[in-house]
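A single protein chain has been removed from this complex, and every other one stays in its place.
Note that the chains are named A and B in the order they appear, and that numbering of residues resets to 1 at the start of each chain.
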């Protein structure tokens, strides 16, 4: 049965991916060189943190999405695909300048890390459109969003006197708003009544919990990876903020009607990405010392504000209204807005206030505030514009979006239920029982 | 349906957790400072081991408890909650002395590690009361047990000339006996016939296996983390002892009727915590070299003795008697006695014998034995007393213990079965089918 509609969903993937991969390989052939003379000790010190980042990007984000009962394979499998494509693409884009001046792109652990960071913004956006797209959509989105992210970085460094980009903060805001605009444009009528197959259950929830715990554990590595110095402060403050915010999450939990495994996931996780702020404040090149207690109330505060938001937004869905529909008709599968978007904005704001407080004279404070707000506006503008353009492109029917009833279904892409037995070959409708 | 009883279980959590978290944040605000000048290389070398410890504490212990088919979320979720609360509390208690003399508590990776070690004793105790408590119970228990553990440490260092505490050995014995006394006091009549929902199945067993494998892999890190020198010996001997004891576990397995995934879990795991002994013998500050072959037969020996115990205790339960009831009417969910308690005692004994053997003169040997036995007695006394006090406190009805039929059930705390679909909103009794 599966083959009747499946080819239409998959027929675009092969030529597109073939073209893309051959293109990458050809470009890599001519322009990439792998760094060879390297400081052994520095490499050994950096390598474990690099592996922690891999766990966050490939495992953590991937298994977060396995909570959908019929979409676990796609959740983790497509996450890996997009991470892989996005990283290759980001390596090229980030190396553009070096290619322009030296004719070669040099690759070492650090450039891999930066490329994975760019890709992480795509993995965040995917949360918003999870289940309602096919792999071709996701790949196009990866290409455009990584481009947008690198463009945003370039704009910030060109228009503002920003010396070192604060990846972590840009990452969450850029990814979340890109994803939201995209899902708003791709919105379909089905979204208003909920998708038939958008469910979760106990076991898939545990897989999602596993992803969450991995994200939780390695978040200090993720936050501190690009810091040369003061990594200890970043690690400790992230760790403490994570601890406080998990406590605050469960504290609000029982009040909330939406205290599902899914809600828990969102909050446990969002809790974690609020923290960058604590560790990172070398925005605009200023090097102020990390205030010792900031991350802690902040982790808690962000968590609470977001939980309250959760309640007020999601509660209606339980009282028989359309759920998971924000005012703007966004069907946001993984709650990207409340997990990454709002905490990111709140974190940005808190950081602004704190840094202004620390300034000695007024001129400096005002200049700083202007820079800070400009950077936010540029990021939001780039994110929304690129999201809009991507959405318009993806609405094109040529990419064959999945039919409504094939949304949130692994079976459109993977032959999951196939029992490797002859006598059951005929009974392929195994999944109706599961 | 859930809402009818659930609020009663959860109503105490929010104010209690709110009070606790605000208290922590206020104390942290005034008295915590994060170490800032740090040796970069030392940090980089220590950081991966710190992450291994996190995997053991947050993931390993958490997923060990997912074997209960309806209690997986609580098993892993509450483990994370307790780990987080316990670590914050232990940071404060451990820093008490430094606060007294310097007015500040300084936090670095090392203090986080010591705090997580104290918390690990709580995570061990939780195994004994798993499923029969609510989160408020667990938090109270965490506060009291961490206090007891730190008190025990202080007693040992004050009463005995112990220079450096052997955390690993105290940890298992303290945690196991605390948990046992607690579950003995909290024992209810239901325990005699078994709980309706205390079940395991294949898939949840695999999650538990996952936790076990992670514990197994990172146990050498856990054992060696607080050793400055001779870490290589500790790692290698723990590794070999783990290898031998897993072999010995499966060796006895087939004889045993109780060779369930659960039994396997217990043994595979207990196997692993028998080993501290091999690596750690700086008890009372003596620095003798690690005997090369000791951990190996010891791992095997402890494993066997415990397996025999397992058989003699658990066999009756299969011949239709009350199972998992020790002579003292303890309903010990995760077999904490045989996983941590007995192997801990055995390890202690073996170490005593070995170290006395290595003493040259009799006076020294006798002095050493007296110290050793005193330390054990002090630890046991503190553990049992604190466990008793905690038990009496927790028996108080004000904490609203879960009713018998809500034990071992995620649904009392998490909205797990909720399908995110309108048409199924009415059919919340989804779980009767699963």
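We adopt the following convention: a residue touches a chain if its C-beta (ideal position, glycine included) is under 8 Å from a C-beta of that chain, and two chains touch if they have at least 3 such contacts.
Bear in mind the structure is a predicted one, so any value in this text is a computation, not a measurement.
Looking at A:85, A:114 or A:226, the residue that reaches the missing chain in the full complex is A:85. Taking the complete complex into account, A:58 is the one of A:58, A:368 or A:408 that touches the chain left out. Touching the chain that is not shown, out of B:240, B:337, B:386 or B:412: B:240 (per the contact rule at the top). The residue from B:135, B:205 or B:387 that touches the chain not shown here is B:205. Summarising the interface, subunit B meets the missing chain with residues 41, 45-46, 48-49, 52, 193-196, 198-203, 205-206, 209-210, 213-214, 216-218, 221, 229-233, 235-237, 239-240, 242-244, 246-248, 250-255, 257-264, 268, 289-290, 292-293, 296-297, 300, 318, 320, 322-324.
Although one chain is not shown, part of subunit A still touches it, namely residues 7, 10-11, 13-14, 17-18, 20-21, 24-25, 28-29, 32-36, 38, 40-41, 43-45, 47-48, 51, 54-55, 58-59, 62-63, 66, 70, 72-73, 76-77, 80-81, 84-85, 87-88, 107-109, 112, 135, 203-204, 207, 210, 410, 413-422, 424-425, 434.
Note that only the chains that are shown with their structure count from here on.
Bringing subunit A onto subunit B by least-squares fit of CA atoms involves turning it by 120°, to the nearest 5. Between the CA-based centres of subunit A and subunit B the separation comes to 34 Å, rounded to the whole angstrom.
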